[in-house]
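Apart from one protein chain that is not included, each protein chain of the complex appears where it belongs.
Which chain is which? They are A, B and C, in the order written, and residues in each are numbered from 1.
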Amino acid sequence: MKGAITPAAAAEMIPDGASLMIGGFMAVGTPERMIDALVARGARGLTVIANDTAMPGKGIGKLITAGAVARVITSHIGLNPETQAKMIAGEIEVELVPQGTLVERIRAGGMGLGGVLTPTGLGTEVEDGKPVIEVEGKRFLLETPLKADFALLAAWQADYVGNLCYMLTAHNFNPVMALAGRTVIAEASSIVPVGVIPPDAVKTPGVLVDHLLIRAS
Amino acid sequence: MKGAITPAAAAEMIPDGASLMIGGFMAVGTPERMIDALVARGARGLTVIANDTAMPGKGIGKLITAGAVARVITSHIGLNPETQAKMIAGEIEVELVPQGTLVERIRAGGMGLGGVLTPTGLGTEVEDGKPVIEVEGKRFLLETPLKADFALLAAWQADYVGNLCYMLTAHNFNPVMALAGRTVIAEASSIVPVGVIPPDAVKTPGVLVDHLLIRAS
Amino acid sequence: MMDAKDLIARRVAQEIKPGMLVNLGIGLPSLVAGFVPASLGVFFQAENGVIGLGARPTEGMEDPHLTDAGGGFVSAVPGAASIDSAMSFGLIRGGHLDMTVLGGLQVDEAGHLANWKVPGKMVPGMGGAMDLVTGAARVIVAMQHTARGASKIVPRCTLPLTARRRVDLIVTDLAVIEPTEAGLVLRERAPGVSVEAILVATEANLILPGDIPEMTLV
Partner (left out) sequence: MMDAKDLIARRVAQEIKPGMLVNLGIGLPSLVAGFVPASLGVFFQAENGVIGLGARPTEGMEDPHLTDAGGGFVSAVPGAASIDSAMSFGLIRGGHLDMTVLGGLQVDEAGHLANWKVPGKMVPGMGGAMDLVTGAARVIVAMQHTARGASKIVPRCTLPLTARRRVDLIVTDLAVIEPTEAGLVLRERAPGVSVEAILVATEANLILPGDIPEMTLV
């Protein structure tokens, strides 16, 4: 952990055109203060890798509305009509990836694996243009690893080592994305003193986290 | 969860010649009561998939000494001279697998992935006879998934849904093996009433566990 | 007369056996949970991150960190477990999920499901559907038999497929249909619905066994 920073300082670190992994599932477990700061800074041309684009006014939906996003790699945009409209208008490029494949591609990127061999998508549009590898008589799609310039995470508790815990369905993509961002910034609901989080409760070891957002005022 | 059974009943379920994944790292986080029951039953011809074979008198070492094991797939046998001696005598077949590859092969087997693409082992003896796949200009070994007839786990806390928690370095291979055994049997240091383990503390969801061992008397 | 969606959900609920792990899609499939007795010891998975999904909590007791895959507030039953997306889809892809119930746009005579895209019109994305249909031990499609008068059960899907896997059962407001290697077998009629009415409403060819009973709804 290199230090706790303000949301504005975090947004300044993220240049236009950067690739961002953003935790969350329909804006549950999404770093909202970080997103607000990116919108306030007027970020442009971002590539967002995330499960979904939430809905207008929430989570990643705010980045879509603000015109900050040029490209998304995601499993679902069905509940955000603005993403759909901007995709049809050619303003946002959308790569749709099955959810289980998306999370494994991110994990592979973060854990130094060469890709994912999955049966999901075989014989569908998702297969188009991808190598099919046969292993022990079964066929699998080879899906490539994903990394990003930044991973923006939402956590429940953090300490100043950078250790993170998550709560209930707010885990989702956060623990995996912590491995795959070149710079990892986490926003926690609370920050507790070092030593307070039991080792067995830590889901993301602090060594993966570069910056925490300072406490909300 | 199908019920809590005695170690002897568990050992009766496991036929000679079965393949077993056994949790633990140098006998830390290993189901000792389960192993004692297998030794007492006089099991023979087992295939054991585990990080190591511990040392004589501890954990998997007891199965080795008892002559229960025909084959091991493991990363390390250096601290068990009996495994080395039986290997040289041709009594036990040993497949050595890099530790990080072993855990990913088990995870792939348990999570329905077709294999593991890893840089580990490239250009070494481990590469011999294995396909090398190039992804985005980098070369990776293709390692096949592993499953087993049974996974024998050691946990810290369990409840009667089968949810499991692990403690400190006793996690090791247990959470991953829980996914890859066709029948999963867990031995816990304590069993607590359903609802006592917080959802966020569960590392192995009970739906993966077929049987718990009854409490030690 | 019973609401069509409730009818479908009640019939699907009968497919659920004690101790199963079940994933219910958003919309119609999510209604199924309401017809499964707690005594069965069934665990519901929400693929966004919980095993042991419970009913919507009392107003004022919702928690923003506990939602289902549709974003609705839920509760957790005793013995629930939080899981991240990697574990959630590992359970699905690895065959640990006993059953999934999903909505459909089309199902065809090969038992193939299309439910994620209407090219040029609506592209919500596949979300978890492709993994669910590929990996679940049993796949049940729960949907209205027709949409705007057109049959959703067709000779061959014209919409992009969700997976190549043959689904296991189709439950509609008119019928229960089992896709088999030989084709779609009409297994049951909805209460008061004749075989003839089902054939008229179905574009696909249906195989008619000797006995096609009315659904029994417990």
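In this text, a residue touches a chain if its C-beta (ideal position, glycine included) is under 8 Å from a C-beta of that chain, and two chains touch if they have at least 3 such contacts.
Owing to the predicted nature of the structure, the values given are computational and were not obtained by experimental measurement.
In the full complex, the chain left out of view touches A, B. Contact with the chain not shown here comes from a single listed residue; of B:K147, B:H171 or B:H211, that residue is B:H171.
Note on the undisplayed chain: of the listed residues B:P7, B:P31, B:G121 or B:P145, the one touching it is B:G121. Touch with the chain omitted from the figure is made, among B:P98, B:G112, B:G162 or B:P199, by B:P98. Within the entire complex, the positions of subunit A that touch the omitted partner chain are 1-2, 107, 110-113, 159, 161, 163, 179, 194-195, 199-200, 202, 205-208. Touching residues on subunit B toward the chain that is not drawn are 25-29, 51-52, 55, 74-79, 84, 87, 94, 96, 98-101, 103-104, 107, 118-126, 156, 166-176, 203.
We take it that only the chains that are shown with their structure count from here on.
Across all inter-chain contacts, the pair with the most C-beta pairs is A-C.
Averaged C-alpha coordinates give centres for subunit B and subunit C that are 35 Å from one another.
The distance from the centre of subunit A to the centre of subunit C, each centre being the mean of the chain's C-alpha atoms, comes to 29 Å. One finds 32 Å separating the Cα centroids of subunit A and subunit B. Residue positions of subunit B touching 2 or more other chains: 112-113, 199-200. Counting partners per residue, subunit C has 50, 76, 82-83, 89-90, 92-93, 135 as the residues that reach two or more other chains.
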